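For this depiction, one protein chain was excluded, whereas all remaining protein chains were kept in their positions.
Chain lettering (A, B and C) follows the sequence in which the chains are written, and residue indices restart at 1 in each chain.
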Amino acid sequence: MAQSVLMNEQELTALLIREFPQIAVGEEFVVESVGPMRAVMRLRGQDKHLRPGGTISGPSMFALADVCLYVAIMAQIGPQSLTVTTNLNINFLRKPESGDLVAQCKLLKLGKRLAVGEVYLHSPGVEEPVAHASGTYSIPPRP
Amino acid sequence: MAQSVLMNEQELTALLIREFPQIAVGEEFVVESVGPMRAVMRLRGQDKHLRPGGTISGPSMFALADVCLYVAIMAQIGPQSLTVTTNLNINFLRKPESGDLVAQCKLLKLGKRLAVGEVYLHSPGVEEPVAHASGTYSIPPRP
Amino acid sequence: MAQSVLMNEQELTALLIREFPQIAVGEEFVVESVGPMRAVMRLRGQDKHLRPGGTISGPSMFALADVCLYVAIMAQIGPQSLTVTTNLNINFLRKPESGDLVAQCKLLKLGKRLAVGEVYLHSPGVEEPVAHASGTYSIPPRP
Partner (left out) sequence: MAQSVLMNEQELTALLIREFPQIAVGEEFVVESVGPMRAVMRLRGQDKHLRPGGTISGPSMFALADVCLYVAIMAQIGPQSLTVTTNLNINFLRKPESGDLVAQCKLLKLGKRLAVGEVYLHSPGVEEPVAHASGTYSIPPRP
């Protein structure tokens, strides 16, 4: 873990388990690494994400991009449970391979009220991205 | 069902069950009605869509908007299983009530190669929308 | 003008002239009407907006959508000169006719910090929209 982040991978995983009980954090959604203005997560390919032809579903890719952006922000500012997505735009570029999917998030702006980032989704080992998202989170006022 | 659509609610439900085995069509995701360039779907609120505070998760809202747009397109052009989302942009506007969520899709363009639509998501009986999405599907070339 | 807005068409036109000196407010960009959570503007078709084939350019459509959203917000909250666009997503649907273009904005959310709206762009008298945009403005903290 980079020294300049406020939460490490274990703390972020614990936060996700607490805040997102409906997704299988640590099993399907794994925090791989975080650093300054960056985060990497992995979606472990499992049957329920699959569409016919064996690819991961759009909503699963959306969830992975969204949670990876959340993790990148939390790593920078620490746990702020009322931080919520306000906008997410996703382009689906090509069919993912069956198996895992890796998300790489870079924060483009970390303001007092808004954080903006982009996320690339790749099938591991494949150069061309599967999807690309950009999104905004609203950060609650701090006392 | 309006006469000018090619598939009715039952046929669309059967198509979704076949094409999206990973979502609980007919239980959670229900096709309520379709008409010319329009579709209405309902997400039945259930525990696994909930975030802390009892609201429906972002990925569930994304899934509902995405599948409602798909249903509106299929109703117009008939089953084209290779029709895929290329872009989806969603604005999250306010916390949904716990319970069901209703999606209303209107197609803005139905071209030979691309279809574009917008989707409003509402908690039933509440005037102000919970989220608003716009998205594009790519339609495969037909012989 | 509806009674429930804080600025009328003339006041909004004067504000645009002051805040956006680089666009030809009142000549090319005309505030047609405002009402609760709504605004209508017109872009008068002129040569410099034209692309080959006589259609209005993408950036001109973007500008019209963006300024119409701004006008709808200002009508509700009064002049807040630091209100700025944070996100705008636009789908170009079909070629506009040569001539004018009309924008109809509806606000979907008017919060303390963020306002979100959608904008339809039409060639006058043509039912199918030319473009559809949704966007977010950040509203500065008020004392």
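In the analysis below, contacts are C-beta pairs under 8 Å (C-beta built on N, C-alpha and C of every residue); 3 or more make two chains touch, one makes a residue touch a chain.
Because the structure is predicted, anything quoted here is derived from the model rather than measured.
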Among A:Asn89, A:Gln104 or A:Ser138, the residue in touch with the chain that has been omitted: A:Asn89
Chain C residues that touch the omitted chain in the full complex: 18-23, 47-52, 57-60, 62-63, 66, 81, 84-92
Interface with the unshown chain - residue positions in chain B: 86-87, 89, 113-114, 116, 136, 138
In chain A, positions touching the absent partner: 89, 91, 93-94, 108-109, 116, 118, 128-129, 132, 134, 136
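Methods note: only the chains that are shown with their structure count from here on.
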Distance between chain centroids, defined by C-alpha means - chain B, chain C (Å): 28
Chain A and chain B, separation of their C-alpha mean positions in angstrom: 23
Residues within chain A bordering two or more other chains: 86-87, 89
